[in-house]
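Of the protein chains in this complex, one is absent; all others appear in place.
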Amino acid sequence: MSRIDGRKPDQLRPIDIQRGWTKHAEGSVLVSYGDTRVLCNASVTEGVPRWRKGSGEGWVTAEYAMLPRATNTRGDREAVRGRIGGRTHEISRLIGRSLRAVIDYKALGENTIVLDCDVLQADGGTRTAAITGAYVALADAVSHLRERKLVKNGAKVLKDSVSAVSVGIIDGTPMLDLAYEEDVRAETDMNVVCTGDGRFVEVQGTAEGAPFDRAELDALLELAVAGCAELSGRQALALAADLATRK
Amino acid sequence: MSRIDGRKPDQLRPIDIQRGWTKHAEGSVLVSYGDTRVLCNASVTEGVPRWRKGSGEGWVTAEYAMLPRATNTRGDREAVRGRIGGRTHEISRLIGRSLRAVIDYKALGENTIVLDCDVLQADGGTRTAAITGAYVALADAVSHLRERKLVKNGAKVLKDSVSAVSVGIIDGTPMLDLAYEEDVRAETDMNVVCTGDGRFVEVQGTAEGAPFDRAELDALLELAVAGCAELSGRQALALAADLATRK
Amino acid sequence: MSRIDGRKPDQLRPIDIQRGWTKHAEGSVLVSYGDTRVLCNASVTEGVPRWRKGSGEGWVTAEYAMLPRATNTRGDREAVRGRIGGRTHEISRLIGRSLRAVIDYKALGENTIVLDCDVLQADGGTRTAAITGAYVALADAVSHLRERKLVKNGAKVLKDSVSAVSVGIIDGTPMLDLAYEEDVRAETDMNVVCTGDGRFVEVQGTAEGAPFDRAELDALLELAVAGCAELSGRQALALAADLATRK
Amino acid sequence: MSRIDGRKPDQLRPIDIQRGWTKHAEGSVLVSYGDTRVLCNASVTEGVPRWRKGSGEGWVTAEYAMLPRATNTRGDREAVRGRIGGRTHEISRLIGRSLRAVIDYKALGENTIVLDCDVLQADGGTRTAAITGAYVALADAVSHLRERKLVKNGAKVLKDSVSAVSVGIIDGTPMLDLAYEEDVRAETDMNVVCTGDGRFVEVQGTAEGAPFDRAELDALLELAVAGCAELSGRQALALAADLATRK
Amino acid sequence: MSRIDGRKPDQLRPIDIQRGWTKHAEGSVLVSYGDTRVLCNASVTEGVPRWRKGSGEGWVTAEYAMLPRATNTRGDREAVRGRIGGRTHEISRLIGRSLRAVIDYKALGENTIVLDCDVLQADGGTRTAAITGAYVALADAVSHLRERKLVKNGAKVLKDSVSAVSVGIIDGTPMLDLAYEEDVRAETDMNVVCTGDGRFVEVQGTAEGAPFDRAELDALLELAVAGCAELSGRQALALAADLATRK
Partner (left out) sequence: MSRIDGRKPDQLRPIDIQRGWTKHAEGSVLVSYGDTRVLCNASVTEGVPRWRKGSGEGWVTAEYAMLPRATNTRGDREAVRGRIGGRTHEISRLIGRSLRAVIDYKALGENTIVLDCDVLQADGGTRTAAITGAYVALADAVSHLRERKLVKNGAKVLKDSVSAVSVGIIDGTPMLDLAYEEDVRAETDMNVVCTGDGRFVEVQGTAEGAPFDRAELDALLELAVAGCAELSGRQALALAADLATRK
């Protein structure tokens, strides 16, 4: 059975990870999962929030947002409405938790890294692309800290890599990395965040139509784990390249 | 291995479901999971939000909140801060999705039911208690609609029941229905929402410490499914009783 | 002339004051005036707001709110609207002023007590019930401070008790402690806050229909003073009992 | 016993009521109680708020505010803070209720009058000056409606006049119309709103220091009634003059 | 060609500058450009905002607002809407920049002056009247600082005076100081802020209808420079008078 864009059920969309995409951020990654494009900027500041001062430990947090016309129909700006919506909050929290799962706070020392994930173009899977891209920006920010001697020499700040992918069941078939049109049709939708060693950081499954049973859940988890393994490889390749584009 | 309160790892806290707890709401349930107490009020209004008008279908939504001193330390009121926090938004959305999973919108007709879940006292698992209690309040609200002939005779508005429970791994042992002190110590924390027939509506697992592997995930899912089955029985018992307390 | 619920014009509704109603708060009282039920939680914190630091004096403040479905028709949450309404502000300020009238700030020392009065079920007189219940919670919070040696031994923090009741004129007859249906029909509505020794802390009378004359005002004040005296007795009885229910 | 400014205890400050103070408003009054100056503008719009449409009845409402430097120390603008404070809300509501007490909604017909009371300079008693001035602006707005034939010929829209004054006990002596320095020192503070025929619309007494007894309350009420009678005369005089100053 | 009010194209409206208009502010000016009346209050505080502490330099800022009924149709209060509109922000920033252009921060020392410009009655040119009036209030506030020895003796805090006027092209004719009705009809509208020595601080020209060419721009600039010179003379006259009216 073939998909809208001709992919096989267990196939990712074309993945692209561009580092050094903007010049000011300590880590700046434009990640694409097909037509979904998210700009992930990592900002480093020395020091930590008040509640963490004196602990010797660092902090990592994330904010997610969409440009108004990232989607097919223009959405109102949250700044204009004066409120951040529930979905935005939820995704920001998810990205932050996912990245913190691979951070060694002690090794980071009292430094803060903020990840801004702004969706420039949306076609499904924006939160998973954001996590995958944000990890790479985070890694560049950690290198920046190392170069500036703000973390101890040899300190292993990142315990592992982290990536994410969506899976879902469409017309009874489990599928990997749903595009927007697929997402709309999925009976069950799951976002899975894995570390580079294949363990789980987050598993968020939601029955959009009928509830799902254990067999379906198992099939989705397997697809997702394989997808994350592939994404983890892409992250490693991207990070292995010279950061030549940074101005 | 025994727990702080002497429970076995696979044992729920004392569960209590009181219907008719306040007099104005069409469904009003005080649910307790041990010391966690959530007041779940269902409010019925004829008609649906603008975007759903003319569809012949109803709508169900939920709002979750905590009284300032439900917790050990007083929290600021979100109304005073002028913003709803990310956690509140996220839980409100989870409760809404969970209830909508068992609603037949067509059978409900153009009626709206809002579930207000206010935590009077918190001791871990407030979102899962809220879902379990809200379902019972929802069932009473549907009965109310039926009595007032606002839904068609014989229409099966509720496709199944829905309940929820938290599970987590503490010192390597998977445990059911975590109290607050346990929740704080858990390495992995999962909230599972099941229908009465044992299928999944939501699975939300988060690694708080180390990432978790597939075997741990499987153990947690099993515990949760068993816990939900027991909660589902409690819901049925509560609903089988006369609603004598309603004034 | 008899009232909707068979009471005599100068008769209070059934009054109930339960202490130790929730486990976290230093004072926790569920007060009922008939079907009106308000949960009054007192939270103690050491220290005072910035503007009072170094004065050697304490501070007491209050916040009032209603659960959305405390009333016959569901109201929007103020946290969702992002603003506290005028009525809520006004009542919060009234409760705070009333309690501060009986506090000896010097004796309290640099400690702060916040009273949260959340209406679980409304049937008229919620602000007066809140004051009466909040006083009892405040007294328990003061005992807590005393036990923890946070106020000086023998210091008389509470100069007197304080209670409140509404009065109104319906069809020309002055009546005590109006239920919601009576309140709606009252031509004149007055809330009176008295100390245990029968003096006034607040007198707030409003002509809802025709303006009222001095004779009517005098009749209402007499009713209210008698009502407060009775409520003051109930407070003393409640506080005389062991706080056995606190967990 | 003489007062700071040499007044007798039962003497008002110099009262001034200027009509036609700005050119756009249908009623525009600058009222002074000594150094307290409030600009009261009445704005007429045909039609009523949605919830009142089709009732054949009108609506009157009020908003109160202070310029940032009306007071001795500059206050933050509420528009900048993004919230209206509790005190502002409370006073706006009081002014609105006071004016509505003398309005015959049927005679007003489906018209709305909004009273904006902006304190240009504050020296105590701003809310009472606002009520007294707003009544005069309201009367001019009603004349305007009459001239434009928007109310029926001969309809008596205003059932009576309304004015207000503060009273308080200072060093044991009841005093009329407190200036700011007196207000700060008052043990008991009361705002009284009366109709032209000497009946009460609002009585709001607050013990700032010790609670007050019935004898004190009686003395204050007498002072206030006499003060309102005098203010009522000033209003009549102001309204009897030609509105020559309106440009 | 004559104007609505009979003025010549290069003629200002009647200008009036009253100092000492309210009693609390350190500088208080009611400025009128015809029927446009703006109350400009200067508030002095010792110290500067956090970001400027220790610099030895002062700070000047401004806030602009309109009373709801300053205009022909009542506008909503920004405090009630909970947001300051774009136009308000823009004008506040313009006034602040204009005044800061003539301030010697070093000479001012670590003192802050806030200018509140509240439009009591609007008839076009409110922002330009505000700048002209605010300068005079600022000068009085500086004198106040000098009297209180808060700036060094002989320090020249004000490097020059500053005033502003609007100009526009109506039916092809450049005109000075537009009243509201003219402003509405203008094809091009320009606000010009000049120092006493005739140089520019701000030039803000906007094509309301057709774009304008260089010749039109030149004509407008000439008119504006002459208008500002006249206004600068009025400011000097006002400041030369005794501040007798301050109470």
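Quick notes
A, B, C, D and E label the chains in the order they appear, each numbered from 1.
We adopt the following convention: contacts are C-beta pairs under 8 Å (C-beta built on N, C-alpha and C of every residue); 3 or more make two chains touch, one makes a residue touch a chain.
Just so it is clear, the structure is predicted and the values come from calculations on it, not from any experiment.
Taking the complete complex into account, the chain left out of view touches A, E. The hidden chain makes contact, of the residues E:97, E:185 or E:234, with E:97. Considering the whole complex, the residue from B:23, B:83 or B:146 that touches the absent chain is B:83. One chain is missing from the display, and on chain E it is touched by residues 83-87, 89-90, 92-93, 97, 101, 160, 190, 194-195, 197-207, 210-214, 217, 221, 225.
As for the chain not pictured, it touches chain A at residues 22-25, 28, 35, 37, 39, 41, 43, 45, 63, 65, 67-72, 74, 77-80, 82-84, 88, 114, 116, 118, 120-122, 247.
Please note the rule applied: only the chains that are shown with their structure count from here on.
Note: centroid distance chain A to chain E, computed from Cα atoms, is 51 Å.
In chain C, the residues touching two or more other chains are 82-84. Listed by chain label, the pairs that touch are A-B, B-C, C-D, D-E.
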